[in-house]
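Here is the structure we will look at, set down as structure tokens.
For this view, one protein chain was removed and the others were kept in their places.
All chains are identified by letter, namely A and B, in their written order; residue positions are counted from 1 within each chain.
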Amino acid sequence: MTATLTRADVAAAASQKRRRRAPGWLAVVPLLAFTAVAFGLPAVAMLNGAFTVKDPVSGTSSYTASNLSDSLQGPYLTALVGSVKLSALSAVIAAVLGLPLAQAVVSSRSRALREAVLTASGVLANFGGVPLAFAFVATLGNAGVLTVHLHLADHGWDLYSFWGLVLVYLYFLIPLMVLTITPALDGLRAQWREAALNNGATGVQYWRFVALPVLAPSLLGGFVLLFGSAFAAYATAAAMVGSAVPLVTLQIADALSGNVLVGQENVALALSLDMVLVAGLVMAVYLPLQRRSARWLDA
Amino acid sequence: MSVSTPDKAATVEFRSLRREFGATVALDGLDLTVRPGEFLALLGPSGCGKTTALRMLAGFEHPDSGAVLVDGEDVTRVPAHRRDAGMVFQSYSLFPHLDAVDNVAFGLRMRKVRTGERRARAAELLDLVGLGDKGERFPHQLSGGQQQRVALARALALRPRVLLLDEPLSALDAKVRLSLREEIRRLQQELGITTLFVTHDQEEALSIADRVAVMRAGQLEQCAEPAELYGRPATAFVAEFVGTMSRIPGTVKDDRVEVLGQRLPFDGQAPGAGEVDVLVRPEAVRVRADGSGTATVVATAFLGAVVRVTVRLADGTEAKADLPAHEAAELGAGSAATVSLPERPVLVAERARE
Partner (left out) sequence: MARRLNLWRWAVLGLAALYFLIPMAASVLFTVDVPGEGVTFDAYTQIVSADGFLSSLLLSLELAVATIAVVLLLTVPAVVALRLSAPRLRPVVEIVCSLPLVVPPIAFVAGIVTVLKWGPDHLSRTPLFETFVAVQNPDFPVVLVIAYVVMALPFVYRALDAGLRAVDVRTLVEAARSCGASWPQALVRAVLPNLRGALLNASFLTLALVLGEFTVARLLGFEPFAVWIYDVGGSQAQMSVAVSVLSLLVTWALLLALAGAGGRDRTASSRG
């Protein structure tokens, strides 16, 4: 009886081992295959198109860098620079404003306040796009409630401008910053503050020499994330300013839908490639920072 | 060596400190004086207020009433960053973005000491704690014991008048804990700095401190040298918190206590005539194999030099006795025995309710 049981067990264990080998990587295959097609194809198409020109007469294609150089000139360059400027500025402001807000929440002992602010941040960080644009149009647009009641137009207020966009972008960037930086602030240990005071540091010196340097990777990481988010944003700008403010996303959309000139699709792809390069650069900065702050704050 | 302490060690006084956190009373009128150059351990169960007292001296907590004095000077209102007391925390207090040298030199940087000078002094301090070669390491590259050594060096960097240790060993594993506590003791004696050491580990307190202050519910129970604390505990709480104690029922009659058929003198005041518990250390209990004895051996545990024998007395209470191995040989579990006490004054306490 015992003997048969043991033999059965061994057999079961062996077959288990044999079977366990296969599903391991097989389960990953669909994911990788799907991404290869759904993401890889468009990416390759973009890359290929960015370096291709099609002769309108003969219909033949040839490889060239002219799309790319076109995309870095004239109105396209203006749009690219405009996007970078808008994203960088909004991200800096959101980071600077989001930090004290997150600190106000973290340093509070009220659990309800913390939950409320974090939940609200979760919603607002996702509240981009068209609805956000319309909410601001209703508030601060030409016929907006505040514009009309406070006669803002007399003071030169214009929502459909660079600074108007900054104001709107902050609406989802600040909550995003709060979500990003809160875990880092939670990771600041009370002992660090006490050890600093114990070593003769004032409260200000503690922030200057301990808290901010420790938070620096997270702050920079947060900034990078916000930058990427603002840089990629299209819907808000499209719904709000049309093309009053030159932005690279608006340029790509116009070129793609043939609004400006026919045959600009490949320049749109080159612009897309520019965007990917900027975003990739930003990611390359972000990842090592993320790793460092994780090491400091989780120890 | 230039890593010396101030010319004269400081006296620390806690005067009727009181502090409530909401409904809980953390300190309930604590009075305690720490002598210059003394190594004093604050010992007690968690929640007894020992850490609160230490943090008040560091300036992280403020008393509702009472005062903290250093060298006779009231520092109760002095902010934490001007307290002149170096503190070592339980763990994780090193600044993660600074290497060991910069951690130690942090206080000097706050004092605007020039870079070269402060790094030299930090290196000296790291040498002192045996980490002279680890100055370039960051906290995450150091073991727990090494981190606490760096923290110790950092606490000493500003030549504080008092050194505060808040359970600095509790996060370390047993071996490191032993070696580091000897190291701390050596350093403290070398520097002659007045030191307060908070711990809940009685063995640690007894082995390292000049005097041990046992606290309970925000008050001081007894402050005495380790030997006295162990041998002549002032209260039943101290007796049972420090070391092992057995309670044996007895009766107080005419300045003597009747226990186990003996009449013994007792220390101090009896809690009243009649039924009491006699408190005895295991090394003071004698157990003899005796076929007609009324006690029964319940269990034996081999502890190395001695064997700890647990016996059940006729009335059902259990007592522990430490016997030399050869005496315990005939005391197997279940064997009958006789229990007696030496003719010495014993400690009595109110009868414990079951």
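We take it that contacts are C-beta pairs under 8 Å (C-beta built on N, C-alpha and C of every residue); 3 or more make two chains touch, one makes a residue touch a chain.
The shown structure was predicted, so the numbers you read here are calculated from the model rather than taken from an experiment.
A.B. asks: What are the shown chains in contact with the chain that isn't displayed?
C.D. replies: When the full complex is considered, the omitted chain touches A.
A.B. asks: Specify the residue from the set A:V53, A:L86, A:L124 or A:L297 that touches the hidden chain.
C.D. replies: Reading the full complex, the residue touching the unseen chain is A:L124.
A.B. asks: Could you tell me which of A:V53, A:L273 or A:L289 touches the chain that is not displayed?
C.D. replies: Residue touching the chain left out of view: A:L273.
A.B. asks: Determine and list the chain A residues touching the chain excluded from the picture.
C.D. replies: Answer for chain A: residues 16, 19-21, 23-28, 30-32, 34-35, 38-39, 41-46, 48-49, 100-101, 103-105, 107-108, 113, 115, 117, 119-120, 122-124, 126-132, 134-140, 143-146, 170-171, 174, 228, 231-232, 234-235, 238-239, 249, 252-253, 256-257, 265, 268-269, 271-273, 275-276, 279-280, 283 touch the chain left out.
Here is the rule we use: only the chains that are shown with their structure count from here on.
A.B. asks: Approximately how many whole Å separate the CA-defined centres of chain A and chain B?
C.D. replies: 54
A.B. asks: Along chain A, where are the residues that touch chain B in the complex?
C.D. replies: 189, 191-192, 194-202, 205, 209-210, 213-214, 216, 295-297, 299
A.B. asks: Tell me, which parts of chain B touch chain A in their complex?
C.D. replies: Contact set of chain B toward chain A: 58-60, 79-83, 85-87, 89-97, 106-107, 109-111, 139-140, 151, 154-155, 157-158.
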